[in-house]
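What you see is the complex with one protein chain gone and the rest in place.
Here the chain labels run A, B and C in written order, and each chain numbers its own residues starting at 1.
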Amino acid sequence: MSQTTKGKVHTILHPELGFTKWDKIVNGFIIILICLNVIVVILETVPSLHLYHPYFIVFDTVSVIIFTIEYLLRLWSSSYDPKYSHKVHGRLKYMFSMYALIDLVAILPFYIHEIYSLDLRLLVMLRLLRFLRLFRLTAYMKSARIVRSVFVGRANELKLSLVLILFLIVIAGCTVYFVEHPAQPTVFSSIPAALWWAVITVTSVGYGDMVPITAAGKIITSLISLIGLAIFALPAGIITAGFLDEMKKSKVPDANLCPHCGKPVNKTGII
Amino acid sequence: MSQTTKGKVHTILHPELGFTKWDKIVNGFIIILICLNVIVVILETVPSLHLYHPYFIVFDTVSVIIFTIEYLLRLWSSSYDPKYSHKVHGRLKYMFSMYALIDLVAILPFYIHEIYSLDLRLLVMLRLLRFLRLFRLTAYMKSARIVRSVFVGRANELKLSLVLILFLIVIAGCTVYFVEHPAQPTVFSSIPAALWWAVITVTSVGYGDMVPITAAGKIITSLISLIGLAIFALPAGIITAGFLDEMKKSKVPDANLCPHCGKPVNKTGII
Amino acid sequence: MSQTTKGKVHTILHPELGFTKWDKIVNGFIIILICLNVIVVILETVPSLHLYHPYFIVFDTVSVIIFTIEYLLRLWSSSYDPKYSHKVHGRLKYMFSMYALIDLVAILPFYIHEIYSLDLRLLVMLRLLRFLRLFRLTAYMKSARIVRSVFVGRANELKLSLVLILFLIVIAGCTVYFVEHPAQPTVFSSIPAALWWAVITVTSVGYGDMVPITAAGKIITSLISLIGLAIFALPAGIITAGFLDEMKKSKVPDANLCPHCGKPVNKTGII
Partner (left out) sequence: MSQTTKGKVHTILHPELGFTKWDKIVNGFIIILICLNVIVVILETVPSLHLYHPYFIVFDTVSVIIFTIEYLLRLWSSSYDPKYSHKVHGRLKYMFSMYALIDLVAILPFYIHEIYSLDLRLLVMLRLLRFLRLFRLTAYMKSARIVRSVFVGRANELKLSLVLILFLIVIAGCTVYFVEHPAQPTVFSSIPAALWWAVITVTSVGYGDMVPITAAGKIITSLISLIGLAIFALPAGIITAGFLDEMKKSKVPDANLCPHCGKPVNKTGII
């Protein structure tokens, strides 16, 4: 096969590089196939749909074959990319790149299951990781980069809020355990149980499977849920402030020069 | 009838154009009628009010007649608007405009019900769509435009957060299913059931109809509800940042003048 | 009594005017008395504390007498204020000022109860309104003004979000009623019941007293709770943006003049 065919295959499988019609069709088809795969895994577990089980197996087999062909094509055409140009080393290097590993992980469980009869259905969920590839598309590139840089740029503040939240949960769980355990020994049976209750309360999920009944427990819970709301406002505020900052950065021109006289209007561009 | 009558009718039915007293009265009356209609539909379903059913039917009939007259008047006077000036084509064009279709949809179910005896009470809710007209009033124009441009301008970031939220829900549902299904086969009966649980947990609604009982399930749930709060802070931050941006835009003077030469520096006024 | 005594009484009862030691003591005492009053009303309803009922009545009587004396002193000394300087008209005018009415409302229920034996205990809660007076203290003046101007300045946007939230609740309630009523006729018995469920779900309270069980109901609920979180991010964003604006405003000097050369640095002071 000529280098041109390899180049075409490479371009079709990497929609972020070319802008032809075929790469969109091929990639759209693969994305839809992944979605259908996930839906099939979800539906397989519904008892009333067990009679369709044979069809599900056929669909799974067909889609794994398609994914395998796609994987082999990617591997073969990877040497077109200058980064992986070496015949053997380049392809090995490609095989251990993140996206190639995800692709492999998405098909391997099927073959393991066939050979060793291990039930690894859960791993089909790993096919969802293939969606990460989507964020390499230009349309989402900028948004994904902003979201990532917000979380990375505010990592210290977010870690601090996480520590505060964990503190609140541990303190809430322990104090309520000591207060509620004598009153409800089977419900608040241990501190780990009380910690579970604390997480569900502080995040305001509130299942209602564990509810304090003593006056002291209720007062502590009231305080904790109010403090919890204040502490959870912290990461929200940090993320919002981070967004504003990132947006400003991506808008600021390299230098704030007056286009008429050429002099800088202000140096920082923040003011 | 003279053109003047048509013009008057047109102005009265379009309060965003004129500022006479009558258009406010007529439109206020129609808004109150829609509200009463919705309230009647809501009250009709209360078992203890079934004895008032005949009155409800009379009210419904009367209001549909009023809406029909209003619709016909709008259709007739539409040719006053230069956009729909043609006698036949203009009116047909008006009939297929969004607001005219909403008006039609608000009265059609009644006639279909009368002729075919189909129970379409749910469609009465479509009359609520007529409230959209309210946002064309000048008082709300600016606010509605800001809200819309926030959602439109940040569409990519919001879509990204939606994808992250869906990821979290699917991963949460699947892992908790595989952990909790053996312990509670009737509660976590299938992945769709677990997905329902995941949505209710991640949004922090927490009905308590499905609660994990295994240690692994509780640890996963704790992690997921904490991650959920961080991910939900994302759209909140995006919307807040968008608001600030939109407000800044609407406030900035027409031109930012360079303090050195007095000429405009940049047109957007963001710097 | 001399004018000086009246002036002193007036100053002591209006801590926002003078900065003497006595006005702080008198007002602190009245604030503590109101707090104790509210606590007594709360404790009176606890069955296990019914034996202390006579003490509660004594405390209530004593505090009403103190409030009455305070009210009469305020009324008498009101003529010291130039606004209410007229002997009769001034005092009548003062009696109908907001704070004076609140003071009257705080003591009147007691006398009505004594004379007509009407149980108006709930009205004791109106004494809480007297706390509004606190916000006239200089320490909270600025904060209270900022909070109020945020809500007033963004009224249109907030009203719009409220309309969107009400729309979501009505649409959620109606659709889930039509889906769930056949499956759970006693739980989702009517649209008003479904609206109650919708409010509790959309606000993410999630009591769990009404939970959809049909597949359609669960899908609709999932969509609604996700949309709900997005819509509730709206008022949060509006309020945050409003705060930032108000804070900026309160910081901006009257004119941004360079203190050295006297020329304006920028006109709007926003940039």
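Just so it is clear, a residue touches a chain if its C-beta (ideal position, glycine included) is under 8 Å from a C-beta of that chain, and two chains touch if they have at least 3 such contacts.
It should be emphasised that the depicted structure is a prediction, and the values quoted were computed from it without experimental measurement.
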Touched by the hidden chain, which of the shown chains? A, B, C
Which of these touches the unseen chain: A:63, A:143 or A:204? A:204
Out of C:27, C:221 or C:240, only one touches the absent chain, namely C:240
Among A:9, A:43, A:104 or A:174, single out the residue that touches the unshown chain. A:174
Residue ranges of chain A at the interface with the undisplayed chain: 156-157, 159-161, 163, 167, 170-171, 173-175, 177-178, 181, 189-192, 195, 201, 204-208, 211, 215, 218, 221-222, 225-226, 228-230, 233-234, 236-238, 240-241, 244-245, 265-268, 270-271
Chain not shown, touching residues in chain C: 38, 41-47, 122, 125, 128, 131, 134-135, 139-140, 142-144, 146-147, 150, 158, 165, 192, 195-196, 199-200, 203-209, 232, 235-236, 239-240, 242-244, 247, 251-252, 256, 258-261, 263, 265-266, 269, 271
Which chain B residues would touch the chain omitted from the figure, given the whole complex? 204-208, 240, 259-260
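FYI, only the chains that are shown with their structure count from here on.
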I need the rotation angle between the copies chain A and chain B from a CA superposition, between 0 and 180°, in steps of 5. 90
For B-C, which listed pair, A-B or A-C, repeats its interface with over half of the contact pairs the same? A-B
Roughly how many whole angstrom separate the Cα centroids of chain B and chain C? 30
Approximately how many whole Å separate the CA-defined centres of chain A and chain B? 30
Per the C-alpha means, the centres of chain A and chain C lie apart by a whole-Å value of 42
Interface hub residues of chain C, defined as touching at least two other chains: 204-208, 240, 271
